[in-house]
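As you look at this complex, bear in mind that one protein chain is not there, while each of the others sits in place.
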Amino acid sequence: MAVKTVLESVRDALHAEMARDARVFIMGEDVGPRGNVFLITKGFLDEFGPQRVIDTPLAEASIVGIAIGAAMAGMRPVAEIQFADFIYPAYNQIVGEAAKIRYRSAGGFSCPLVIRTPYGGGVRGALSHSVSVEALFYHVPGLKMCVPSTPADAYGLLVSAIRDDDPVLFLEHKRTYRLIKGEVPDGDFTVPIGKADVARPGKDVTVVSYGLMRHYAVEAAEKLAPEGIDAEVIDLRTIRPLDRATILTSVAKTHRLLVVHEDQKFGGVGAEVAAVVAEEAFFDLDAPIRRVCGPDVPAMGYAKEYEEAFMPSPERIAAAIRELAHE
Amino acid sequence: MAVKTVLESVRDALHAEMARDARVFIMGEDVGPRGNVFLITKGFLDEFGPQRVIDTPLAEASIVGIAIGAAMAGMRPVAEIQFADFIYPAYNQIVGEAAKIRYRSAGGFSCPLVIRTPYGGGVRGALSHSVSVEALFYHVPGLKMCVPSTPADAYGLLVSAIRDDDPVLFLEHKRTYRLIKGEVPDGDFTVPIGKADVARPGKDVTVVSYGLMRHYAVEAAEKLAPEGIDAEVIDLRTIRPLDRATILTSVAKTHRLLVVHEDQKFGGVGAEVAAVVAEEAFFDLDAPIRRVCGPDVPAMGYAKEYEEAFMPSPERIAAAIRELAHE
Amino acid sequence: MASEPKVRVSLPEGLTADALREMYYRMVLTRLCDERAFALNRQGKIPFAASCKGHEAAQVGTAYAIRRGTDWVVPYYRDTALALALGVTPREQMLCLFARKADLFSAGRQFPNHYSVPDRHIATISSIIAAHITHGVGMALAFRMRREPVVTVVCFGEGATSEGEWHEALNFAGIHKLPVVFVCENNEFAISVPQRLQMAIPNVADRAAGYGFSGVICDGTDPITTYTIVREAVERARAGGGPTLVEAKCYRAMSHTTDDNQLTYRTPEEIEALAARDPIPRFERWLRERGLLGQDDAAELRRKAQAEVDEATDWAEAQPPPAEEDLYTHVYASGPLS
Partner (left out) sequence: MASEPKVRVSLPEGLTADALREMYYRMVLTRLCDERAFALNRQGKIPFAASCKGHEAAQVGTAYAIRRGTDWVVPYYRDTALALALGVTPREQMLCLFARKADLFSAGRQFPNHYSVPDRHIATISSIIAAHITHGVGMALAFRMRREPVVTVVCFGEGATSEGEWHEALNFAGIHKLPVVFVCENNEFAISVPQRLQMAIPNVADRAAGYGFSGVICDGTDPITTYTIVREAVERARAGGGPTLVEAKCYRAMSHTTDDNQLTYRTPEEIEALAARDPIPRFERWLRERGLLGQDDAAELRRKAQAEVDEATDWAEAQPPPAEEDLYTHVYASGPLS
């Protein structure tokens, strides 16, 4: 086991899969000599050559569309969207095409494609480099979606995603890249797509979260321990498929649910989590389902003050857990 | 009052606003001599001329992008996307641009734009002419979204949308176009954006729906009346902003909530409705929140059998209400 | 079927007399399939059909220009003749028209003519115009990466060239000199929108210069010209010469689909005048003049094709539709999730 950052884990997973499987290749803007804007693919061009590390033109629809074609022809492309905010031009290819290729061809073709993109705020990325896009895609059957929060999960899920026979949208919270360090097993391992992680066991309140907010939720839970409030934090890790079982099991124990995400509240992932619990575990609940989320404004602004006002903090999360525990 | 179809109402509203306000113009594929593929703009070209009825190239991103530019320059464009399935290429312009123009310019610019598009199934439109797109957009602050189901609402909401100072996505269920007839007041009137309609008052179960499903829900409710089950059907009419008050008032009375939509379940609009009620009216509820929705498969297929299996029917809705009433 | 011609004529390179007759047969077969589809629609038996009448020569010429079993085609929804020329059978065609469970292309999920036939190297497409063009480029990229001598042909209408993705696809193909041939079947209309409202230029082919490769115009109502020009482009691509944009000028004889009525935007005279450009009698004449088709051959081939189409129609109609549980297949490799 070695201690790594999330960024290093993403790089290592890409590197290992490129080395293992000649069908895997990377395409995206500035992934070549520059080694990606976060330096994730630094050195890859020299090692794997320009056929497998392709610096694309500035055109996201084609980054995904070309990757889809290559996937249909038997390759395992990893397409990079430089920032999640720039994924919109590729929406047609992801939602209209990739997600439907297997279904529409009745299994004649498959689309083993990974689309990686850094998302989320807290890095002074301003209005167009801070977005959370999970709620814009998680409604789409045919896609899978991963949102790792720890170095080990980033590695294991990315390897799973590359080996998966279906398209996977792989969202990397950019604030976690260098902030979050953790132990990562040596050698080849995977984390299964579709399994949530109990990041902190507890018995009083279930807190469902993912991405950067998983860490804030754990921090909040730790803060409350001295008060005698024992929160269980679940890190979804995968949003589609959603691990209902882990959530329901937890709620059956705690009888209280708080969902936390940085993304805006209205129509966010928390809505579905709440709906699942209100439908399938209603009689387990002793209190209303609460959500702590980003505000329903168009974006996170550039000024530090906007970021702070937008992003749920460990303090806000702790306050919500406390309130819910006493409800 | 005259009896009209939904299609006639959409046409009449467009016509009235074109006649009233020289800033209003229409752009889209085949809106010219052909008069739109559903004949909604039939005759408009002759009446208003090619400057105000623009047959565009086959390029949705530019249909919306150009309309945005015109809106920023003081016009009131009504951009048509021929079928909702073709809106994906315009996603960047709608979500990344239109929705954020006012916010990002701190009020320097506004974007009074209407994007009309026929959506939904039940017309043998197959995999790419049957989609429901509301869940792909309703998470987006800065946008408004209307989903009228009756001729009068189609008229009144479309007029409101055109007069609104912000971008409105206007979804017209294509199965309702000719199927649904109803009385429409004469002359100028509006229906406010953001107000739900109690389509059928009742006291036992609240059924929240919209679009074609509003009619199926009412039909289901009528079927159950002889059994002594009195369901209240709410037609959202607007998804963003969502009329929470009408929903919460109803649930406070019935203590039971069923959400019905044709769109796929996971991450659909029903998720947010359920979450709002689980959060704000939890103690009013006597039973789990149920959802009757499209299945989580990539699309509605072409064969009649797929359509029937995909779309909630009045029978399925009635069964769900009955079950919930006895829960 | 005529025996080998008495008089030796010089045949287009790479085509035997049999192949030429086969091309003719496929054009006729397509025409009859298309006519049957429209008839079935009028009878209320199928809700939708689209015809490639006026495009047959361009498509069959293209189909014969590639190496079958090696090269790949990414077609569009009007490529019925292309598909039939690549080995799609009338039965398969009818299964998709009737949306039967056994429909090879999509199990009855997609509109008709959305081919997807891996074993005949035809890639899956959606109805979303131009979305398939980058796929063809990506396939070409994959073949090149694996050093396979495969060329990918991507087809689309002139309307599709307005989509941004079209531009992105051609741009990438040009930069990387990929083995791909773009075939634009220019029929001057996108549903009701005429070419002059689609682009400010007369020839789509002229845009190739902006991507660093050549654009060629050909008479898409003549299968031999199309064949020759596409073949040259395909072999140049295979030899490492990069992409070509071929513009096959053809026409659309019928309304856009059975949901359309072209009389709302085209005059009856305009539509009638198109008949003079019909590729089938024209090719028939060409074959006759070269002794490749005898006195009664055309009539006989037509009868044979008609019989095939009739048989296929009856057979397909009798096949079972999808069942409710078929809704849930092929969502993911591992089955449905939720």
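Per-chain numbering from 1; labels A, B and C assigned in written order.
The definition used in the following text is that a residue touches a chain if its C-beta (ideal position, glycine included) is under 8 Å from a C-beta of that chain, and two chains touch if they have at least 3 such contacts.
What you see is a predicted model; the values in this text were computed from it and never measured.
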Displayed partners of the chain not shown (whole complex): A, B, C
Contacting the left-out chain in the complete assembly, out of A:16, A:126, A:179 or A:198: A:126
Touching the absent chain when the full complex is considered, from B:11, B:34, B:104 or B:124: B:104
Residue in contact with the excluded chain [from B:2, B:73, B:225 or B:252]: B:73
Listed residues A:119, A:138 or A:306, member touching the removed chain: A:306
Sites on chain C contacted by the missing partner chain, in the whole complex: 162-168, 171, 174-175, 177, 196-201, 206-207, 209-213
Where the missing chain touches chain B, by residue: 25, 51-52, 56-57, 59, 61-62, 64-75, 77, 89, 92-93, 96-97, 100-110, 141-142, 144, 164-166, 194, 240-241
Residues belonging to chain A that touch the chain removed from view: 29-30, 32-35, 37, 55-62, 85-86, 88-89, 124, 126-129, 265-266, 295-299, 301-306, 308-310
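Just so it is clear, only the chains that are shown with their structure count from here on.
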Distance-maximising chain from chain C - centres being C-alpha averages: A
Closest chain to global C-alpha mean, per-chain Cα centroids: B
Geometric centre distance via CA averages, chain C-chain B, whole Å: 37
Gap in Å, rounded to a whole number, between the CA centres of chain C and chain A: 41
Separation of chain A from chain B, taking each centre as the mean of its C-alpha atoms, in whole Å: 30
Numbers and ranges of chain A residues touching at least 2 other chains: 61, 89, 92, 96, 100, 103-104, 141-142, 240
Where chain C touches two or more other chains, by residue: 106-107, 109-110, 126, 128, 164-165, 331, 337-338
